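Mind having a look at this structure? Questions to follow.
The complex appears here without one of its protein chains, the remainder shown in place.
Chain nomenclature is as follows: A and B, assigned in order of appearance, with residue numbering initiated at 1 for each chain independently.
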Amino acid sequence: MIEKALKGNRNYWIWISFLALVIASGISAYSQQRWFGLTVTGMGRDVSWGLYIAQFTFLVGVAASAVMVVLPYYLHNYKAFGKIVIIGEFLAVSATLMCLLFILADMGRPDRVLNVMLYPSPHSMVFWDVMVLNGYFIINLVSGWTVLGAERKGIPPPRWVKPVIYLSIPWAVSIHTVTAFLYAGLPGRHLWLTAVLAPRFLASAFAAGTSLLILLTIILKKTTGFDAGSEAREKLAVLATYAGVTNFFLIGTEFFTALYSNIPSHMHSLQYLFFGLEGHSNLVPWMWFSLMIGLGSVVVLLIPALRASSKWLPAACAGLVISIWIDKGVGLILGGFVPSPLEDIVEYSPTLIEIAITLGIWAIGALLLTVLLKVAVAVKTQE
Amino acid sequence: MMNEERRAFIKKSGLGVLACMGAASGLIPKFSLEKTVLPAWDEKQVPGKIRWGMLIDTRKCIEGCKECVAQCHHVHNVPDFNNRKDEVKWIWKSSYNKVFPTASQQFQSEKIAGRSYLALCNHCADSPCTRVCPTEATFKRWDGIVAMDYHRCIGCRFCMAACPYGSRSFNWQDPRTAIKDPSLAYPTREQGVVEKCNFCSDRLVKGLLPACVEACPQQVMTFGDLNDPKSEIRGLLENNETMQRKPELGTKPSVFYII
Partner (left out) sequence: MIFFGLTLVLFASLYAFMQDGMAEKTTQPQAQNLHRQVSVDSTKCIASKEFMRANHMRVLNEWRNSSVREGNRIFVAPNGSKLEKSLNTCLGCHKNNKLFCFNCHMYANVKPKCWNCHISAMETP
C-alpha cells in the first residue's frame, strides 16, 4: 500500500521537499546539541524543562483526541465519521511519534534510553508514560493500516482488529491521564499539583485535537479533493466546542482555588503567567493572547450559524488550537518552574538551535502524516 | 546463576595467581603492600538500620565563610561554570527566605532573616526524586542516603522537577572543562547526567566524616546516625529547638537546622 505515497503531483513533492529541508536543519541542530550538550538550549538549572517537554505535552493531547472519532464510529456506529476515522487514527500515530521524539530530544543521555525498559520502575510515571505512548502508537498504526488495507481489497477487516480498536479508546484516555500524572504528583510545583490537571488535559486535548482534525479535513478537501463530509465536521465542531468550554471552566476553577485561598505558593505561578511577578513578565502577553483567542473561538463555535460557516469554522478551530498550544505548550510547563524551589524567578526563552530541533520534529510528524494520509486518500478515492 | 558460575571461575582461576603473589610478597617484606582500611561492609546491608543525618547549627556559621562549599566542591570535582544557567552545586549558602520560604517571614528579626544558611541535599526519608526516577538511577540506599548511579542516569531531569529544595543540578555541558583544581581520588561526571550531594558516601566508606563537616572551622555541622538514640546528633536534636526545610511536604528531610 505504501507505494501509493510515491505517486504524487508537483505540489505534493514540493511539500515533501520542504519538510525534508526542515528535517535536515533539525538534524543538523540536533547534532550540535548532542556534541555541546543541552547548554545550547535555553534551559538551565532553574527552568529545567522547556520547549521540548511543552510540545510533548501538547502533542499527547492531539494523539488522545483520536478517540473523539473512533468512539462514535466504532462504539456507536455513527456512520458520518466513516471517512474521518482513518484521518483521526493517522493523526494520532504521527502525534505519538512526535511525542516520543520530543522526549528523546530532551534527554541528556538518549543513548541510554533503553534503561527505561531494562530497569522497569513502576513507581515512576515516566515508565508508564513510555509504555502507554509506545502502545498507543502501535495500536493506532496497526488498526488504521489493517482497516485501510481491507478496504483497498474490498473485503471486511479481519475480526481481530475490532478488539484492538476498542482497546484504543480507554488507551487514549490513559495516555493523557498518565501524562498529567507526570506533573500532578510533584511536591513543591504548585501550578501542577492539582487534581484537575488530568481532566483539564483531556478537555484541552479534545478541544485542540478535534479542531486540528477539522482543519486537516478542510486542507485535504482543498488539496486532494477528498472530503470527509460536512456532517462529520459539524459534529466534530460541536465536540470541540464543549471540550473548549470545559477547558476554560477548569482553568477558571484553578484561578479560584489559588487566588481565593490566598496561599502564596499556589498563587505565584498564575500571577507570574498572567500578571508578572517581581517585574518578570515575559509570558504575560502570550497568556492573555491565549485566553482571549481561546474564549473568542469558543464563543464563535457556540453560535450555530457561525459554526456552520465555511469561513468562521476554520478560523475558530485555528484559534482554539493556537490558544491551547500556548496554554499547554508554553505556559503550563514554563509556569511550573516559576518561582523555583529556592524562590528565584528565572525566565526562559528558547534558543535558535532549540527552535530548529522543535521544527524538525514537527516536520517529521508532518511527513509521516502526509505519507499516511496520501495512502489513505488514494485507497479511499480508488486512485 | 550466571554470577555464581562466574564467581566460581574467578575463584578457581585466581587462586593460583593470588597464591603466587602472596608468596612473592612474603618473600620481599620490605615492599609493603597497600593497606586500605575499610568498614566491614562486605556482608549484605540491612536497609533502614542506619539513617545518616546532619544537624546544622546556623548560629555558629560565620557570614561570608565558604570553607565547606569550597572543600566539598573540590573533593567531588564539582565544576564551576561561573554562570547561573549551567550552575552545578552540591552545597551552597542562601538567604533565609529562600532556604526556608514556608517558615515564618513576617516581622522576623534581622538577626535571623539577614543571615545566610547552608543548603544541600536533604537525603529525605520519603524522597520525591527517587520516586519519579524512571531507571532507579537515583535511589535510596540502605543507610538513608539518596544516591546517584551516574552509570544509569538518562538525563530526563525528572528528579530536578520533583525536588522541592533545588538540590539537583544537571550537567548541561561537559563538566571537565570547568574543574579548576581537580581531585584525582574522585571521578567527575559527564555531560547529560544529573548530580547532587552524596552525603560523602565515598568518605563514609573509608571511615571519614563528610568533607563539609571536616572543613568547617566552627564545627557548625554534626553528622551521625539518626536511628541511633545514643548518637551525638540525636542528643543535640533532643536538647535543641530544630527545624527542617519545607516539612509540610512530607519528604522527611535528614538535614536539620538550629536557627
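Here is the rule we use: contacts are C-beta pairs under 8 Å (C-beta built on N, C-alpha and C of every residue); 3 or more make two chains touch, one makes a residue touch a chain.
Since the model is a prediction, treat every value here as computed from it, not as a measurement.
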| task | Name every displayed chain that the left-out chain is in contact with. | result | B
| said: Given that one chain is not shown, which residue among B:V78, B:I91 or B:A147 touches it? | reply: B:A147
| said: Suppose we count only contacts with the excluded chain; which residues of subunit B make the list? | reply: 3, 6, 9-19, 21-22, 24-25, 28, 31-42, 44-45, 139, 141-143, 147, 149-151, 182, 184-185, 187-190, 204-209, 214, 224-225
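The rule we apply is simple: only the chains that are shown with their structure count from here on.
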| query | Using CA atom averages as chain centres, what separation in Å is found between subunit A and subunit B? | reply | 40
| Residues of subunit A touching subunit B in the complex | 36-39, 43-46, 48-49, 103, 106-110, 112-113, 115-116, 118-119, 121, 123-127, 130, 182-183, 185-189, 265, 336-337, 340-344, 346
| Which residues of subunit B touch subunit A in their complex? | 84-88, 94, 97-99, 101-102, 119, 128, 131-137, 152-158, 160-166, 169-174, 191-194, 246, 249-251
